[in-house]
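Below you will find the structure I want to go over with you.
Here the complex is missing a single protein chain, while all its other protein chains stay put.
Order as written gives the chain letters A and B; numbering starts at 1 within each chain.
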Amino acid sequence: MPAIAAHHQPDRNFKYWIIAPAVFLLLLIGLFPLIYSLVVSFMRIDMMDTDTSFAGLYNYKQLFKDSRLWWSLAHTLLITVIALPLELVLGLAMAYLFLEKLPSRQIFISLLVLPTIISPIVAGATWRLLFDNKYGPINQIISWIAGQRVDALWTINPSLVYPAIIFCEIWQWTPFMFLILLAALSNVDKSQTEAAEIDGASFIRTFRYVVLPAIWPVMAIAILIRGLDLFRIFDIIWALTQGGPGTKTETISIYAYVQGFKQFETSYTAAIAFLVIFLLTVVCTWAIRRMGLVK
Amino acid sequence: MSALPFHRRHATRLAMRYLVALILVVIFVFPVYWLFIISFKTPDEIFAFPPVWYPNSIQFANYAVLFKDGDAATVGNSLILASVSTFFAMILGTIAAYSLVRFKTGGENLAVWIISQRMMPPVAIVFPLFLLYVWMGWVDTYFGLILLYTAFSLPYVIWMMRGYIEDIPLELEESALVDGCTRWEVLWKVVLPMARSGLFATAVFTFIFAWNDFLFALVLTRTEVTTYTVQVTHYFGGQSNFWAKIAAMSVLGTIPVFFTVAIMQRYLVRGISMGAVKG
Partner (left out) sequence: MVTRRDVGKIGIAAGIAGTAGLAPRAAYAADGAATAVEAAKQYAGQTITIVWEAGLQSLDPLNFSGPKWKELTGIDVKVVEVPVAEMFTKIMQDFKSGAGAYDALNVIPSWMPDLANAGALEDLDPFVDKYGYRDELMKIASTYRDNQMKVNGKIYGLPDDGDVFVMYYRTDVLNDPAIQKAYKDKYGADMPVPPTNWKDFDQVGQVITEAGGGKLYGAAFFREPGYGNFMFQERFRNEGGKFFDADTMKATINSDAGVKVFTDWVAENKWAPAGVEQWGFVENLAAFLQGQTAMTISWPPYGRWAASYGTDQEVMSWVPKSTIAGKVGYAMTPGGHPELAAGFCLSVSSTSKNKEAAYLFIQWLNSEATSLERVKLPYALRDPFRDSHFTDAGYAALWPEAKDYLKALQDGANNGLLDLSLLQTDKYEEVLRQSVSKLWAGDDPKAILDAAAAEWDAITEKIGVDKQKAVYADWASKSGAYPKM
């Protein structure tokens, strides 16, 4: 690269040279698909037809009539609003548990991280094995506790299938929250919390006014990351229920996959993708402002 | 309780905490245990009712069949895809981050745009991406998947490395420049060594992201570069769930990550929290 030849003055183009490849890749993988699907979403392409005639807002109008789509969004939201706070609270409680000295603390922490480093699809598969009515251990344990044989169809029964998904989700991602919050809590200035305690402040008050403000920047990011991940949840559900029974656990990611790759509704899927991006942008912008991440 | 002397109370509390910690560990580790033992069970033990809690003997037949039929090669594919893409993402991401930090290239807007790419749900772009890949002939190629994983990891790498590079004292770089180093040499000899622990931590996570990917691999691979995550799901359904194969394949796919994490452990906690703090 000739740019390097200029020795003493920082080359004017250097800063562009080094950022260009990354930006190029992001444009190719991130932006190109967006533009492409925007164009396609106004056409009528499906499995059998490559009808590229202009369909106007047809596909977008379909979105509003498509109750399965809105249900899938509702399911996504349901999983998110249940799993996220649980992960947060559990993670925080665990972080407090391990904050002070504890024998074999490091080993415990290493073991607790295991679920997080397992591939989500494997996590889903594992829980499917655990939840099996006959050969899985969970119903066996429940049967022992209940003192009689319990047949719980975790992946079929509509009232059990959400708990099943959420168990799996919490099992896998609470340790992630735990690690982040443990690190954040360790960085809180001890003298301040001790001072508050000496003043007679309750644990809750101390947490609310001393600890929380200190860990909030980290916590907010963790919530955002997990929130986004939950919004696109796919693997765990794919392994556990594939969206069933019926379409009762179909999330937006599963639904878009079904439309795109099982039904081959090219144009309609593109419209769904745009709806998702739009919603996400709105929600994220709001959340980021609300959490004070951007002043 | 308050009547107890302080150290007794303290001891009781410690015991309670220890007990709770122990229970938590059992709960969180049990599923992993179950996955592992299924992979060692004989078919009789897998289909036993009530379930067998520990196999009578450790046998490797479930693994042997994966190697015999070539299924285990998918772990190799995952390994290639994840490590090569991590390598490129680290290089491209680090120099890009350096540009953002030191030269404020593109101002805040570019940085925000890059990070916003991380928020894009894969399912929104996987379909157009599939069409792009079809058009370019990249479906089911190492190149295609590596390109994708590299690009997908970039926002994260840039985000993280930005934090680490900001921590490097500017004076060090300036004195290197005065000593006659080129910009590239400064990057190579000053910045990278200083950001080493950050590099490791970021690389581990980048590796895990690529390793865990299922959706892209499901859509963009066929036979040549099938990843282990896709292979696992091939055993679902049909006439039976091949539990032994599901478990053995899962374990094979989990071991490399276990090792990576075990070796890199000291960087990880810092990596997670740093990224968050610096974001």
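One rule holds for everything that comes next: contacts are C-beta pairs under 8 Å (C-beta built on N, C-alpha and C of every residue); 3 or more make two chains touch, one makes a residue touch a chain.
Everything quoted here is computed from the prediction, not taken from an experiment.
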Displayed chains contacting the withheld chain: A, B
Among B:38, B:89, B:181 or B:219, residue touching the chain not depicted: B:219
Touch with the omitted chain, as defined above, among A:155, A:174, A:253 or A:267: A:155
Residue of B:118, B:189 or B:234 touching the missing chain in the full complex: B:234
Residue, one of B:11, B:134 or B:170, that touches the chain absent here: B:134
Chain A residues that touch the omitted chain in the full complex: 47-48, 133-134, 149, 151, 153, 155-158, 244-248, 261-264
Hidden partner chain, residues of chain B it touches: 42-44, 46-47, 69-70, 130, 133-134, 137, 139-140, 219, 222-224, 233-242, 244
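Note that in this section only the chains that are shown with their structure count from here on.
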Chain A and chain B, separation of their C-alpha mean positions in angstrom: 15
Complex interface listing, chain A residues touching chain B: 4, 7-8, 10-11, 14-16, 18-19, 21-23, 25-26, 28-30, 32-34, 36-37, 40, 94, 97-98, 100, 102-103, 108, 110-115, 117-123, 125-130, 134-137, 140, 171, 175-176, 179-180, 182-184, 187, 217-218, 221-222, 225, 228, 231-232, 234-235, 238-239, 252-253, 256-257, 260-261, 266, 269-270, 273-274, 276-277, 280, 284
Residues on chain B engaged by chain A in the complex (per definition of touch): 14, 17-18, 20-22, 24-25, 27-29, 31-32, 34-35, 38, 46-51, 53, 92-93, 95-96, 98-100, 102-103, 105-106, 110, 114, 116-132, 147-148, 150-152, 154-155, 158, 177, 180, 182-184, 187, 208, 211-212, 214-215, 219, 229, 232-233, 236, 241, 243, 246-247, 250, 253-254, 257-258, 261-262, 265, 268-270, 272-273, 276-277, 279
